[in-house]
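With one protein chain held back, the other chains of the complex are shown just where they sit.
Moving on to chain A:
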Amino acid sequence: MSGGEPVGIVLVSHSAAVATAVAELARGLAGGGDAVPVATAGGTEDGGLGTSAELIAAAAAAVDRGAGVALLADLGSSVLTVKALLAEGDELPDGSRLLDAPFVEGAVAAVVTATAGGDLEEVAAAAEEAYSYRKV
């Protein structure tokens, strides 16, 4: 675990309410208060369901402390918009990474790991591991 600045976490959902609630859940379970910057990009800019590239870019800029930014996305256009922004090259902070993880479980794992001082690699590994937890 690194002792420097924390990894930033961005939660991208089709719904502002979902993004906000998942952020609250992850922060609550991490128990680290506001030690880790978590930002949400939920819904469209006018409050509808969908994805906003502007909200994603603003959220990523807001949580960037220079240690990388881990993005988690829920459905179709959330994932595709983050991938398209990453492909642009200059829209998201250096070290931004889309995690291949389930949204809720991945967000909790990512925030807990970042709160414990994990670097981007460790945050990504923890979130992606959430896929291997079978429920039945």
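Convention: a residue touches a chain if its C-beta (ideal position, glycine included) is under 8 Å from a C-beta of that chain, and two chains touch if they have at least 3 such contacts; residues count from 1.
One rule holds for everything that comes next: contacts and distances are computed from a predicted model.
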Match the chain absent from this complex view to the correct UniProt protein name in "Monovalent cation/H+ antiporter subunit D", "Dihydroxyacetone kinase", "Cytochrome P450" or "TIGR03960 family B12-binding radical SAM protein". "Dihydroxyacetone kinase"
Of A:4, A:31 or A:76, the residue in touch with the unshown chain: A:76
Listed in rising order, the chain A residues that touch the chain left out are 44, 48-54, 75-77, 80-81, 83-85, 87-88
